[in-house]
Every structure is written in C-alpha cells, then in structure tokens.
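One structure below.
Of the protein chains in this complex, all but one are displayed in their positions.
Right after this comes subunit A.
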Amino acid sequence: MIDTYRNLDWDYYGPELFDALGETIQMVVFAFAISAWIGLTLGLLLYTTRAGGLLANAPVFWTVNFLVNTIRPIPFIILIAALQPVTISMLGTGIGNTAVIHAMVWASSFGIARIVEQNLVTIDPGVIEAARAMGASRTRIIFTVILPEAFGPLILGFTFVIIAMIDMSALAGIVGGGGLGNFAIVEGYQRFRPEVTWLAVAAVIVMVHLLQILGNLAARKVLRR
C-alpha cells in the first residue's frame, strides 16, 4: 500500500491533484457566492410570508414553497442535464466548469432557502414581537433582529450546504468540467488505479473536516457556547 504511493508518479499526479483541488474550490466558491444570497432571500421570504409572519402573504409563500419543493428534490446529475437549454442560452455553452457552477447555483439556492427557513423558525417569536412593540420597521426587524438572532445556526446551516456543494461539484466531469471528482474518475477509476482515486478521497476528506471545524468555531463564537 505504502509502496504503491511511493511508486506513484508524484511529478505527474501532484500538480494534477493540485489543479483539480483548485477547480473544486473555484466551483464551490463561485456557486456559493451567488446561491448564498439567492437562498438567503428565498429563505427569508418563506419565513416572513408564512401565515402569521412579519410579511404574511399566502400567494408569495405558496409560490416560493412550490418552487423550492419542485427543484430541490431533482438529483443533481439529472438537474445538470435538464438545465442544459437554460445553461446554453444564459452562458452560450453547456459544458465546462461554468456550466457546472450554473447548475450548482440552482440546486444550492433552493437547498439554502429551506435551511435558512428551518433555522429562522426556531427564533423566539417573542423577540420579534418586542421589536414590533418598540416601533421597529419590518425591514429593520429582518436585519437587526431575525438575522442576528439566527446567525449561529445559519453559520452551521451554510457550512452544511458548502459541504453538499463539494459533493455536487464532483459530478462536473459529466459535462466536461474538472475538479476532484473528475480527477478521481478519469485518472483513478478509468485507469484502474484505485490509489489515485483515494488521493482525491483524502483531499475531499481533509477539505470537509477543515470546513466543519471552521464552521463550528464560528458558530460557537456567535452562540457563545
């Protein structure tokens, strides 16, 4: 086993792995940078427009709720394929990392929406009532009460989503994208070199652990426990 790695051509696999890791990070960071805002907005809409909410509005709630429930369950590999016409019309191409990022934005936005909503419903309605009683506007309540009160759980929720997005990015190879998933399949699996696949696995594991530790530390700091 150790010999296998000793005999690995590091001059070739080292830079390849490094590039793949870079591509994975790039896909996740770009997609998250967009979907975090879309998801947060949709999640806030779900939370505030529900019956009894700050902006209670049944048509908006049911529309967003329907959208989330429709798109979220589509398996990502199918979503990439199904989104092809949209991807091509928006980006001019249906392949490569950009196309994958596009599909990841769709999938993760609706996932984040649900996670944001789930974290916001745990806020004590009493603090919102208190802010209303003080004469705070609804916009002010959203930004100075709802989001700060749920900040800790939101950090954990977003950490969960980022890790799920690493998972999504591994399917990039399907439409000619790169990243660790593609590296594991093309360099490892298809060439019968399981040790190369395991390199990718190890990289993913290290990345996920680091992210979770960071997320936990940040949440702990915000929650003061």
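In the analysis below, a residue touches a chain if its C-beta (ideal position, glycine included) is under 8 Å from a C-beta of that chain, and two chains touch if they have at least 3 such contacts; residues count from 1.
Note that contacts and distances are computed from a predicted model.
Per the UniProt record, the absent chain's protein name among "Cytochrome C oxidase subunit", "Methionine ABC transporter ATP-binding protein", "ATP synthase subunit a" or "FeoB-associated Cys-rich membrane protein" is "Methionine ABC transporter ATP-binding protein". Across A:A58, A:A130 or A:I213, the single residue that touches the chain missing here is A:A130. For subunit A, the residues in touch with the chain missing from this view are 124, 126-127, 129-138, 140, 144-145, 148-149, 151, 222, 224.
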